[in-house]
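So that we are looking at the same thing, I have put the structure below in structure tokens.
Of the protein chains in this complex, one is absent; all others appear in place.
This part shows chain A:
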Amino acid sequence: MSAALALAIFVAAYFFIATEKVNKVKVTLVAAGAMAVFALIPGSDVFFSEHEGIDWNVIFLLLGMMIIVGIIKQTGLFDYLAIWAAKKSKGRPYRLMVMLMAITAVASPFLDNVTTIMLVVPVTVVICDRLNIPAQPYIIAEILASNIGGAATLIGDPPNIIIGSRAGLSFNDFLIHMAPIVVVVFALFVVFTRVLFRKSFEYHPERVAAVMALNERRAITDPALLRRCLIVLGLVVVAFSLHTVLHIEPSIVALVGAGVMMLVSRANTSDVLEEVEWPTLVFFMALFVMVAGLMHTGVIAAIGTWAIDTFGNDYFSAATALLFGSGVLGAFFDNIPYVATMAPIVEGLVAQAPDPATGQALWWAFALGADFGGNGTAVAASANVVAIGIAARSGHRVSFWQFTKYGIVVTVLSMILAWIYVWLRYFM
């Protein structure tokens, strides 16, 4: 009975999250409250159980990175880089697109996708307006690049943070297992964009002077601040890569990094904390409680048992189903609640694996599917929604289908490449 009630609350909440009929933070808070009120999860577990309550490692890792990014975005670095790239490209469309994609894809693994997009899209709009060319293809290419690039690291994409915490995977694990395929997919994507956007490329040589008039040096008002911020960010990344040696959780690394960043930048605390996306953090907390309700009432275990019975010892089929299933579901629903729900189920499957390497392969298949699935449609990932919103308010409307027709192609290609990678690396 309690399992049915927990499932009913969860499905109802998921319906409202997926259809966006009600603000998703409100939905998850009400659902989490219902789980607690109906005693579907003990109150003590909500706050103090790492696996059947709120995963504070995820929350504080996100909080720390939001503070770090909030300070870095004030430095003007992205405006400098994008304008510099536009000048170097001399307005030639493919060259410009590749440079903007490269900036986005290199930043995404270290900053979160949404922030990267919020920094790159506005300057892209300005550059395209100066060149009198449509900004939509460039914005779409940047979104796709950010979702691909973000898959490379533990901190690059929220699904990776959830998976890393649940599976106990380190920053280096992600670098070793995810980064190689991300590099390959991104390289092929760069080549492919020449074909994908060929009809959208316009070149107006007479407009290049307007771009050359932009002064990228003025974007950076405090080079010393920029240097200090980059040094701290570099140290944070080094600390992430050493966190298993230092026996420090990634969340602690991020929090210490945030504190140091605030000290060296001499930023106003209130201003920096305003940059934190508090609704997102509350959404994550409530989501964890919802999933914990399913775990505590045995729903997750029942699904896990069904999955184990279905796949038996055929872990390659399980990895294939996880990769493509996550890609398809992640494309049509927000991939964060999807990953939060599926992670305990995958954990159950991994626990039955004959050896740790096979078990880990399932995690990588899951992460690749969820991350690359974020490119599938206009609503699949937060970065997509944010970028399309900025584009619309700038007068460059990107319709659902305009994005999706490119997104689906890139998602299918990247998932096929990921599947081949998983097969060759873990099951050959």
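For the reader, a short list of remarks on this structure follows.
Just so it is clear, a contact is a pair of C-beta atoms (placed from the backbone, for glycine too) under 8 Å apart; a residue touches a chain by one contact, two chains touch by 3 or more; residues count from 1.
By our rule, contacts and distances are computed from a predicted model.
Missing from the rendering is one chain, named in UniProt as "CBS domain-containing protein" (options: "2-oxoisovalerate dehydrogenase subunit alpha", "CBS domain-containing protein", "LexA family protein" or "Cobalt transporter"). Contact with the omitted chain, checked across A:C229, A:I390 or A:A418, is made by A:I390. Contact with the chain not shown here comes from a single listed residue; of A:M1, A:V195, A:A213 or A:L424, that residue is A:A213.
Note on the undisplayed chain: of the listed residues A:V46, A:L63, A:V125 or A:L233, the one touching it is A:V125.
From the options A:I68, A:I83 or A:L329, the residue with contact to the chain not on display is A:I83. Where chain A meets the chain that is not shown, the touching residues are 74-76, 79-80, 83, 118-119, 121-123, 125-126, 129-130, 210, 213-216, 218-221, 389-390, 392-395.
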